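Beneath this line is the structure, given in structure tokens, with notes to follow.
Note that one protein chain is taken out, while the other chains of the complex remain in position.
Right after this comes chain A.
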Amino acid sequence: EMHFGFQTVTEEERREKIYQVFENVAKKYDVMNDSMTLGIHRVWKDMLMHKMNPCPGTLLLDVAGGTGDIAFRFINYVRSVRQRQLQRKLKHHQNLSWQEIFESYQKDKFNSLGDSQVVVCDINREMLKVGKQKAQHLGYSEGLSWVLGNAEELPFDDDKFDVYTIAFGIRNVTRIDLALQEAYRVLKPGGRFLCLEFSHVSNPLLSRFYDLYSFQVIPVLGEVIAGDWKSYQYLVESIRQFPPQEELKAMIEDAGFFKVDYENLNFGIVAIHSGFKL
């Protein structure tokens, strides 16, 4: 017996229903994100990337990455860090011959990401399709791959990834403890787990406005923009059903992660949880 929003369903039903929700919203996912959060979700995702502070050579697994927001940000970040690295190296070599300069520019072209890679994994085919189209449209090709997979049972070997992220996805996982265990399994020793998710607002005044906005405005937006009231009703309800910050932190620790802590964004509307496999 599990919850699907405020309804009670079996595990199987829940998985199916959630799959359908995302199948329906896939095409309008990004538009809805922007209108629901008034564009603030971009800031949240940027802050996640800033917290990660990846260096070139990092292997990232973005689970429930669907339309690729985190993956694209990762690529941009790593690319700019790499550029700065190369600039610094060139500054050191002041007296290069023309031949050497030519060679160093050659190397740059083939290594603008510094061997960093991101694997986007999602359980939903539609979301992956939208993501791939977006990547093509925006010109992301290098260091990016798309895999269909279930967060509760990842199709990857042990000790493979440097960073595991799950942004606004863990709420939709039916067995969160399994997902956390899988995250632990596929991370290298020293690897980092990062989770960006809606969480609980403790401030009573703010939470009243937040509830009002969530239950009165968002489903209406869903109907008007995406033609789908029920999916967005599910979205809002699932946020309320999700465990609060401390509870999620305890679950992450149970899975074996160390140095687990969380950072509230916007007074707890969103929280970033972080843990290390040590």
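What we mean here is this: a residue touches a chain if its C-beta (ideal position, glycine included) is under 8 Å from a C-beta of that chain, and two chains touch if they have at least 3 such contacts; residues count from 1.
The rule is simple: contacts and distances are computed from a predicted model.
Asks: Match the chain absent from this complex view to the correct UniProt protein name in "Translation initiation factor eIF2B subunit beta", "LSM10, U7 small nuclear RNA associated", "Ubiquinone biosynthesis protein" or "Cytosolic iron-sulfur assembly component 2B".
Replies: In UniProt, the chain excluded from the picture bears the name "Ubiquinone biosynthesis protein".
Asks: In the full complex, which of A:N53, A:Q87 or A:S141 touches the chain missing from this view?
Replies: Final answer for the missing-chain contact: A:N53.
Asks: Residue-wise, where is chain A in contact with the chain that is not depicted?
Replies: Within chain A, the residues that touch the unshown chain are 51-55, 57-58, 85, 161-163, 177, 184, 187-192, 246, 250, 253-254, 256, 258-259, 261, 274, 276-278.
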